[in-house]
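The complex appears here minus one protein chain, its other protein chains still in place.
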Amino acid sequence: MQRNPQLNAHGELQHLLSIEGLPREILLQILDTAESFAGVTEREVKKVPLLRGKSVFNLFFEPSTRTRTTFEIAAKRLSADVINLNIAASSQSKGESLLDTVANLSAMQADLFVVRHNASGAPYLIARHVKPHEHVINAGDGRHAHPTQGLLDLYTIRHYKKDFSRLVVAIVGDVLHSRVARSLIHGLTTLGAPEVRVIGPQTLIPAGVEALGVRVFHAMRAGLEDCDVVVMLRLQNERMNGALLPSAQEFFKHYGLTAEKLAAARPDAIVMHPGPMNRGVEIDTPVADGPHSVILPQVTFGIAVRMAVMSIVAGN
Amino acid sequence: MNALPDAEALVPRLAAELAPRVTAASAMVGLYTGGAWLAERLHAALRLEQPLGLMDIAFYRDDYAAQGLKHDPKRTRLPFAVEGRDLLLVDDVLYTGRTVRAALNELFDYGRPRSVALVVLADRGGRQLPICAQHCGAQVEVPEGMRLRLKRDPAGRLRLELERAA
Partner (left out) sequence: MRILIRGGRVVDPASGRDATGDVFVADGRISQAAGEADRTIDARGLVVAPGLVDLAARLREPGYEYKATLESEMDAAVAGGVTSLACPPDTDPPLDEPGLVDMLRRRAKALERARVYPVGALTAKLAGERLTEMAELAEAGCVAFSQANAPLPDTQVLWRALQYAATYGFPVWLRAEDPWLARGGVAHDGEVATRLGLPGIPVFAETIALGTLLELVRATRTRVHLCRLSSAAAVDMIRAAKKERLPVSCDVGIHHVHLSDMDLGFYDAHCRLEPPLRSQRDRDALAAGLADGTIDCAVSDHAPVDEDGKHLPFAEAEPGATGLELLLPLALKWGRERGLALAATLARVTSDPARVLGVASGRIAPGAPADLVLFDPEAPWRVSAQSLRSQGKNSPFLGYELAGRVRATLVAGHVVFEQP
């Protein structure tokens, strides 16, 4: 069995590629470190000198303004130099290969690669080929993982609910294509959440998902019953009006979060969403802007979490 | 080898030494972990008006490149404005001076204090930077290869201990 490529020979985090396979202690270390960074973002000088002189390269093969921006902010708050590369995903036949791109940047003294790619596993390929002092952070690979999102979701849940060992968490929507869902599921099961549910139509629930440790629901109200945390996933445009779903309207009727459906959950349940939201498709405005919603705090926590991840890996 | 000084005895002596210079506006910042314990005791003894500040210098250390982010940092909380303030920076053991350098850098990222005075329980010499304490409980000689640490028992009593350096 191959060694987990995320951990170095001492069992320390050298790359963050996926929450799956990370020991509980490392997840908690990241959350606890993020806690300390939260204080930095609240004061006037929002910087610490930890990564001064280090170069962070944002390698985004899949376009994304918000994730890239939060990584950039996080890196700058650590006093690192940030270089953004938006490389439209090109096919093999034209343009540079993935590994050639990385090799060229490596020659420019990169320390940290933040990579987003539409092919699952791309960050693993990169991590196998970087130099020992270079670190890779996965900012989302295909439908496989989005570990920093999973971590900030865990951070958010811990912030509001404190204790994972009593929680019922529901993840709703396009689980089949969701790297956010997969990462969160791994995090919750590692940290001991007793019940993690996925809710969605059969076409959007992947084969064998129960093996990840979740209960599958196709009926929203039954799935939301007694939930402490409701995580709504984004439904991408290309999934609607096709062979997976007939329309956004029908999806919203049965799986869109409204106050009426949310009433099945616990009265103090929190509502989360990785963003950006499709209002009226997966969630309606009163809930998105309502008292249960912690969607905006998620964004703030995301910066502290990414600062924590970068400072931990860059130091190992 | 000389016996280590009694930490409990040093605390009231330091408090007495500090009493003449504190005002209603003075604020105290204790450095995790030993400095924080000491600061809690001094803050209470001096009955300072400003709430106690606690600081973790993890993000300002100069050994990140070699050591990485080793322990889980705690959150720095300074519940008062640093700008224009007379500050008492409190640590347990003064040695190379690097911790104090990091603490000063962090403090100045919060604002520009009017003055900073360093208060330590024990000074073991061995400075690598031009740093000195304005108030010091005792000078302690530490044998080669050993570390001087402040410990706190469950009842809250402080004592100085020597242990083998890692």
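Think of it as A and B in the order they're written, each chain with its own count starting at 1.
Heads up, the rule we're going with is that a contact is a pair of C-beta atoms (placed from the backbone, for glycine too) under 8 Å apart; a residue touches a chain by one contact, two chains touch by 3 or more.
Worth saying up front: this structure is predicted, and the values here are computed from it rather than measured.
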* Structure fact -> Contact partners of the omitted chain among those displayed are A
* **Full-complex contact with the absent chain, from A:143, A:292 or A:306** => A:143
* Asked: Which one, A:182, A:197, A:234 or A:306, makes contact with the chain that was left out?
  -> A:182
* Structure fact -> Checked against the full complex, the residue among A:97, A:236 or A:249 that touches the missing chain is A:97
* **Absent chain, residues of chain A that touch it** => 1-2, 4-5, 20, 92, 97-99, 117, 119-122, 124-125, 141-145, 179, 182, 206-209, 211-212
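Simple rule for what comes next: only the chains that are shown with their structure count from here on.
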* Can you name the residues of chain A that touch chain B in the complex? -> 12, 29, 32-33, 35-40, 43-45, 47-50, 311-312, 314-316
* List of chain B residues in touch with chain A within their complex -> 56, 58-60, 64-65, 67-70, 72-77, 105-106, 109-111
